[in-house]
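Here's the structure, in structure tokens; my notes come after.
Only a single protein chain was left out; the remaining protein chains are all shown in position.
Think of it as A, B and C in the order they're written, each chain with its own count starting at 1.
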Amino acid sequence: MKLSKLYKEIVLDDSFNNWKKLFIYYMQVNKAHTLMLKKARIVSEDILAQIAQALRKIEKEQIGGDLPEQVEDLVFLVERRMAELIGVEKAGFLHTARSRNDVDATVFRICVREELMRFCRYMVTLVEALIQKAENSIETLTLLYTHGQPAQVSSFAHYLLSFVFDLIETLDALYQSLHTVNLCPMGSGAITTTGFPIDRKLVSDYLGFSKPVENSYRAIVTSHWIIMPSTVLKTLMNDLTRLVQDFIHKSSCEVGILQFPDDLVQISSIMPQKRNPVVLEHIRIRANTANGIFNTVEQSFMNTAYQDVNENGDFVLFKFLEAVKIAKEALQLAQEVFQKVKVDENRVKDLALKTGATTTELADELVRRFGISFRQSHSLVSDYVKAGMKYGVIKEKFEQLFGMKFNLTQEQVNEILSSENFVQVRKVLGGPYKDQVLEMIKQAQMRTKDINEKLLSLSEQVALSLTRLEKDFDELLQPK
Amino acid sequence: MKLSKLYKEIVLDDSFNNWKKLFIYYMQVNKAHTLMLKKARIVSEDILAQIAQALRKIEKEQIGGDLPEQVEDLVFLVERRMAELIGVEKAGFLHTARSRNDVDATVFRICVREELMRFCRYMVTLVEALIQKAENSIETLTLLYTHGQPAQVSSFAHYLLSFVFDLIETLDALYQSLHTVNLCPMGSGAITTTGFPIDRKLVSDYLGFSKPVENSYRAIVTSHWIIMPSTVLKTLMNDLTRLVQDFIHKSSCEVGILQFPDDLVQISSIMPQKRNPVVLEHIRIRANTANGIFNTVEQSFMNTAYQDVNENGDFVLFKFLEAVKIAKEALQLAQEVFQKVKVDENRVKDLALKTGATTTELADELVRRFGISFRQSHSLVSDYVKAGMKYGVIKEKFEQLFGMKFNLTQEQVNEILSSENFVQVRKVLGGPYKDQVLEMIKQAQMRTKDINEKLLSLSEQVALSLTRLEKDFDELLQPK
Amino acid sequence: MKLSKLYKEIVLDDSFNNWKKLFIYYMQVNKAHTLMLKKARIVSEDILAQIAQALRKIEKEQIGGDLPEQVEDLVFLVERRMAELIGVEKAGFLHTARSRNDVDATVFRICVREELMRFCRYMVTLVEALIQKAENSIETLTLLYTHGQPAQVSSFAHYLLSFVFDLIETLDALYQSLHTVNLCPMGSGAITTTGFPIDRKLVSDYLGFSKPVENSYRAIVTSHWIIMPSTVLKTLMNDLTRLVQDFIHKSSCEVGILQFPDDLVQISSIMPQKRNPVVLEHIRIRANTANGIFNTVEQSFMNTAYQDVNENGDFVLFKFLEAVKIAKEALQLAQEVFQKVKVDENRVKDLALKTGATTTELADELVRRFGISFRQSHSLVSDYVKAGMKYGVIKEKFEQLFGMKFNLTQEQVNEILSSENFVQVRKVLGGPYKDQVLEMIKQAQMRTKDINEKLLSLSEQVALSLTRLEKDFDELLQPK
Partner (left out) sequence: MKLSKLYKEIVLDDSFNNWKKLFIYYMQVNKAHTLMLKKARIVSEDILAQIAQALRKIEKEQIGGDLPEQVEDLVFLVERRMAELIGVEKAGFLHTARSRNDVDATVFRICVREELMRFCRYMVTLVEALIQKAENSIETLTLLYTHGQPAQVSSFAHYLLSFVFDLIETLDALYQSLHTVNLCPMGSGAITTTGFPIDRKLVSDYLGFSKPVENSYRAIVTSHWIIMPSTVLKTLMNDLTRLVQDFIHKSSCEVGILQFPDDLVQISSIMPQKRNPVVLEHIRIRANTANGIFNTVEQSFMNTAYQDVNENGDFVLFKFLEAVKIAKEALQLAQEVFQKVKVDENRVKDLALKTGATTTELADELVRRFGISFRQSHSLVSDYVKAGMKYGVIKEKFEQLFGMKFNLTQEQVNEILSSENFVQVRKVLGGPYKDQVLEMIKQAQMRTKDINEKLLSLSEQVALSLTRLEKDFDELLQPK
């Protein structure tokens, strides 16, 4: 190689730095391939033993520093080192029946799989923390809004659980995308496999994949391994921006329903009542940015030929990894917010009363109690509200209109209009009444547990595979 | 209502036109709610019978023309008509224990479900047609490229099956997204359900949903019902742009591997050899546009508060529907392309020879036959290629280098270098050898059949539900 | 032509409907080209006179209905009609020295130019209306926020003028983009001009362009004519979403600074205090959607070859036009909002007091009056605020700290803390003090007037050119 200086500086050096972070996965691929070459009797045991010893040595030496002048990338650097150790001819046998393409694709998929498993496991933690918060907020009243205007009273648990189910749906989709990722390209060669009698299933098993990619061309050219998880993570970030905007609104000075401790708030030295929960904006910025970078990953593939393209390379992969990191930061900040946020219930009740957020219930109750029509009842209550909620008004109007006695006392009316009652009567599936919230919590826990178990099982299967890989590789090292 | 003239022209009239297309779903929701009100004994049977008769009448009258001046939207127009028919008080009972919010959300989800089921079923057809094409192309040679340069020979079936598995993965994800869509919001009221003893499960069953949305706030505020399918359809369009760019390359005048019949080609009157398969560009444009509009749908929700927002309304929904329509057109054009495209095998063999696309196989064969090292073999073959593929050169160099007799005749070497042999020896899982391709076809058929069965089962379940809805509703109409 | 049925239905019929809207521009191009062919003596006067008569006839007949089976598009339909009128040979002369490519590119640029001029003129109206509103709001106090928290008092004029200058900056950039659009492709032929001695300048002048595109390849392949205005319009929509979110916040029930008349508000039948300015959400949705479709237009070109591509065709153009229409609607709704919105000054003063939004000024005033340090002053005022703004506290603390007499009366302190004073003292360039606001208004008016004059001048030049085109074309019709 003698590539242009500028090309080296801009492309190769950058790529080399990326590959240093992929080194461990690259070595796993080398080991699995070496074991397969032996099992399939493609290369002699003696040569493979020497290759294995060289690989182990290189693994211990690590790769550091800058990319040397005459070397194209980390893979060639490893090759060169191996040639120094056992001679160029023997070293060359490692590349029998494989290609740079299937090696790269496999390394990238291992990397994404590891990131996603870690991210999913973190999401489980987050969901569990939110469910825990919901459990502690079953009796905590809150005010919910539509179109920015106060609408109805509910419990904070009911509100949080809405987002919990959104999270679970996304977590589930992210877990599904792992199935797309966790297929093994090895053995696809450049694009059409090879004439050697390789065993793709064996390599796939050693590396913890569920199975080889079904079609060798696809193994190299598809973008699904990176786009499928990207789209789900984008949706997650989208949801997060929405929740944050809601929290910003609810914690504004005038609304004042949500409150944060000092360590998440910027305080003005001169305006003590100004408590700016600036952390919310920082979540929003990160969620938007992560969303944008995931989108960049997707868009990079648009209108590129359905061939082996470099978009399926480390440059785009590392943008994806950057976005995953930012997304994780956004979620971590959000988790801290969830843990520390407090609801000011007095403010909730006060606002509920002032904004008539419970009057629907009075109208409904009159329908149920007196059998009057829905429309008449609402009209009656509306007059009552407009008249400043004077008991006399509703009583008089009611009796005049329906010719029945209005046998509710002032206390009973107030009780019906109370925030507590509003929540209490909403016993319907999905509503804020305690039993229903407990049912939702149970359901959310079950679904989370279910995904978590599948995740753990996958993690274990991968760990076992890699352990077996190391163990069998160790045996290769032993002289016969 | 007396809303501003401009507001009516820009917002209300547009929305009214959208709702005319949703009318049928809106009436289904009305019927299901009416039946539930009866079953749950929330409204008297007599009133419900009159409501039912009015609904049936309105259903037959249809809604047409422009939105009248004093009416806000189609829902109010239906209400007004019902009031004309049975009086405003009785008509009002239909709205007991429901809200505009849950009605809208339910109508939108039914609409998206119907679109997605139709789209998925079409995708099944498309996949089956492609598999059929692959079956007919198992022996058809083609040349595959990496980074725009000829790389290796394969079969056209092998190439098409790569895309088939991409399609199946997307189809599967789209089917998964249907689970997100097919939950019933009805009974969520404005956001917190209601104090009436409604039966959400019953309404959900009547409308063919799998179950009610778990949380009533979420039923109104989540964007997943529209974003989850959008992200999958975006990926599908992304894939399509890639395949089309590949087809454009392969059908270019200089490459000439793919050929199209006259009815998909623009011919220049003066340059008879200029055959421009312009249909490919039109697929690309539509795929990019659909991708962009789906992205618009997603982005619309970014940074909107996690509340009841109008982004969950008909305006954004109809952008989604427009994108679905364009996506469908792109796929239909693609299907026609798949059906009619032909491979010029002579051109394939000619190019394969000229570009040395099969020489890898000669090197591999020498390794296997003579036990020489991979690296030496490749170096030898490289010299042979550089020398213009002269038999004498390889024979002489081989014998000189390894001191063995080169016992392959010129015919044998040519045979090894033939495109047919290149494909023939690639017997590995996922490769182009006939048996492997048949295995892939079998797998693809099974997976498609599996999804298709799930789709059919869902369609049937929905159809049965709606039949039961109509039947039970008919009974409501009968006087007792 | 005998193109595939599906291709006709999806591609050609759609394109035909688009071209019907471009017919007028296509005829302008035909006329200009005919006049040039005469002036450059490329075709005989006699033939051109017959062509001219045929064109006039076709122009009057209009093009309607569906695309006939055997015709590819509107241009061929016009050709066919002309052949009917004057024979196929003579009709053919119209195409001398031109190509479908330069004709299309010219028609599209005329269309975009007309749309942009109209849009820019509307933006001028909008800016003027906003300036007018600002003029009427110079003394109207408002409260301004940072990070969602009340920060400082200002005038409503000051606030609106901020957006006015954003609008002017965008309008200016949109006007600049017109220079990119208003270049004439005619004469570029397919991509390399022609061997005929055509006069590109003449055609350009007739059609009101500023000059021919400098390079004939570029005339066909560049995307700037559609992307450059798209990017500016995207920014405009982005700004609009931000202002709308601010208005939503300021008109929320709890903040209550902005108020809207009934005809822009949805009122709940039961909660009279719930006044939901839903129009704001509808602006937001349209602004996001237009932004997204403009983005779709841009993205369509990504990774398409720098050649003559169909992305430079009517399909993408009509998406652009759709986005322009939606953008215009968003602005029209916004204009109505600007006209009708009212500031509740009592609420402003009340909130300002409660949130200490003017206390900065008291600290600043103490610095100026007593020469104490900024930091000490702020610390003192902070204590005063924390103590509930009790006059005694500040007086005592001040005298104790600085050993000076605190010679401000309670009235003076209140006066300093008043919203009116806060604005009054901010006499700095760009601040809310009346004179500065008047200066901003003057500046904004001058810049708007300047752009408007340039727009009018451009419109007039185009109108004059087209008038000359028609006049000269009429002369062609006369028999010699």
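What to note about this one:
In the analysis below, a contact is a pair of C-beta atoms (placed from the backbone, for glycine too) under 8 Å apart; a residue touches a chain by one contact, two chains touch by 3 or more.
Quantities reported herein were computed from a predicted structural model and do not represent experimental measurements.
Residue-wise, the contact with the chain that is not shown comes from C:187, picked out of C:187, C:208 or C:277. Only one of C:161, C:207 or C:458 touches the chain withheld from this view, namely C:161. Within the complete assembly, C:245 is the residue of C:17, C:132, C:210 or C:245 that touches the hidden chain. Within the whole complex, the absent chain has one touching residue among B:70, B:149, B:412 or B:467, and that is B:149. Mapped onto chain A, the interface with the missing chain covers residues 2-4, 6-7, 10-11, 245, 262-264, 278-279, 281-282, 284-286, 288-289, 291-293, 295-297, 299-300, 303-304, 309-311, 313, 315-316, 319, 329, 332-333, 336, 340.
Touch with the hidden chain on the side of chain B covers residues 146-151, 248-249, 251-256, 269-276, 278, 281, 299, 302-304, 351, 354-357, 359-360, 363, 378-379, 381-382, 385-386.
If you put the missing chain back, the residues of chain C touching it would be 88-90, 92-93, 95-97, 101, 144-148, 151-154, 158-159, 161-163, 165-166, 169-170, 173, 176, 180, 187-188, 190-198, 200-201, 212-224, 227-228, 231-232, 234-235, 238-239, 241-243, 245-246, 249, 284, 288, 291, 295, 298, 301-310, 360-361, 364-365, 367-368, 373-376, 422-423, 425-432, 440, 443-444.
The criterion applied here is as follows: only the chains that are shown with their structure count from here on.
Centres computed as Cα averages put chain B at a distance of 35 Å from chain C.
Those residues of chain B in touch with two or more other chains are numbered 245, 284, 288, 291, 295, 303-304, 309-310.
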